[in-house]
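Notes follow once the structure below has been shown.
One chain of protein is taken out of this complex; the other chains stay put.
Letters A and B name the chains as they come in the text, with residue numbers starting at 1 for each one.
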Amino acid sequence: MEDKSNIYKLMTIITEAAVENEVLNDLVKLGAKGYTSVDARGLGHHGVRSAAWGMSANVRIEVMDTEENVRKMAAAMKERYYRNYAMLIFLHDVEVVPHDDLDGVWD
Amino acid sequence: MEDKSNIYKLMTIITEAAVENEVLNDLVKLGAKGYTSVDARGLGHHGVRSAAWGMSANVRIEVMDTEENVRKMAAAMKERYYRNYAMLIFLHDVEVVPHDDLDGVWD
Partner (left out) sequence: MEDKSNIYKLMTIITEAAVENEVLNDLVKLGAKGYTSVDARGLGHHGVRSAAWGMSANVRIEVMDTEENVRKMAAAMKERYYRNYAMLIFLHDVEVVPHDDLDGVWD
């Protein structure tokens, strides 16, 4: 039933609301063709440096792309934000319901 | 550890906030036994027709059901909304912590 050609990687980034705009701009520069961002509350490890904990205003950002592109974006996010900001990134596969077979109608 | 009988398909629909009520009503008519909807901000492809892009008020809707039911709902959503609305649908498996073995107590 599952069409392998429609399997993409979903990247979820949970981070501080304060850096939402910066992160979203970076994602677009890194090639993201879209994203979804949701306000969240969170408790977690506030970066490697501070090692502080606390409830805070977070955002939960999702980006979907090919595995190769997602891994590049994840590596860039890690390098830019992991040291100094609370950020958690996780990946999993999703099957996308494609738009492709509709394209012909409007071309 | 994983009980295959508890594996269901989770459908995530990301779409324009303007059609949230219509989509939720359709899902219930299509047999959804529940749903979860969350406000979101998004950037993405605004439908095949308009080909416009931009940040917009979105919703992130989740429905969980058997694979068969989810595929029927996804096909109906695609047919009704993909051409004229910004909508992205993706699917993945989840293992549900069941209520079943509690039922006897209240019967």
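The rule is simple: a residue touches a chain if its C-beta (ideal position, glycine included) is under 8 Å from a C-beta of that chain, and two chains touch if they have at least 3 such contacts.
Keep in mind that what you see is a predicted model, and the values were worked out from it rather than measured.
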item	value
For chain A, the residues touching the chain missing from this view	12, 14, 38-45, 48-49, 58, 60, 67, 71, 74-75, 77-78, 82-83, 88-92
Residue numbers in chain B that touch the chain omitted from display	1, 8, 10, 24, 28, 33-39, 64, 92-97, 99, 102-103, 105-106
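In this section, only the chains that are shown with their structure count from here on.
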item	value
Computed distance of Cα centres, chain B from chain A, in Å	19
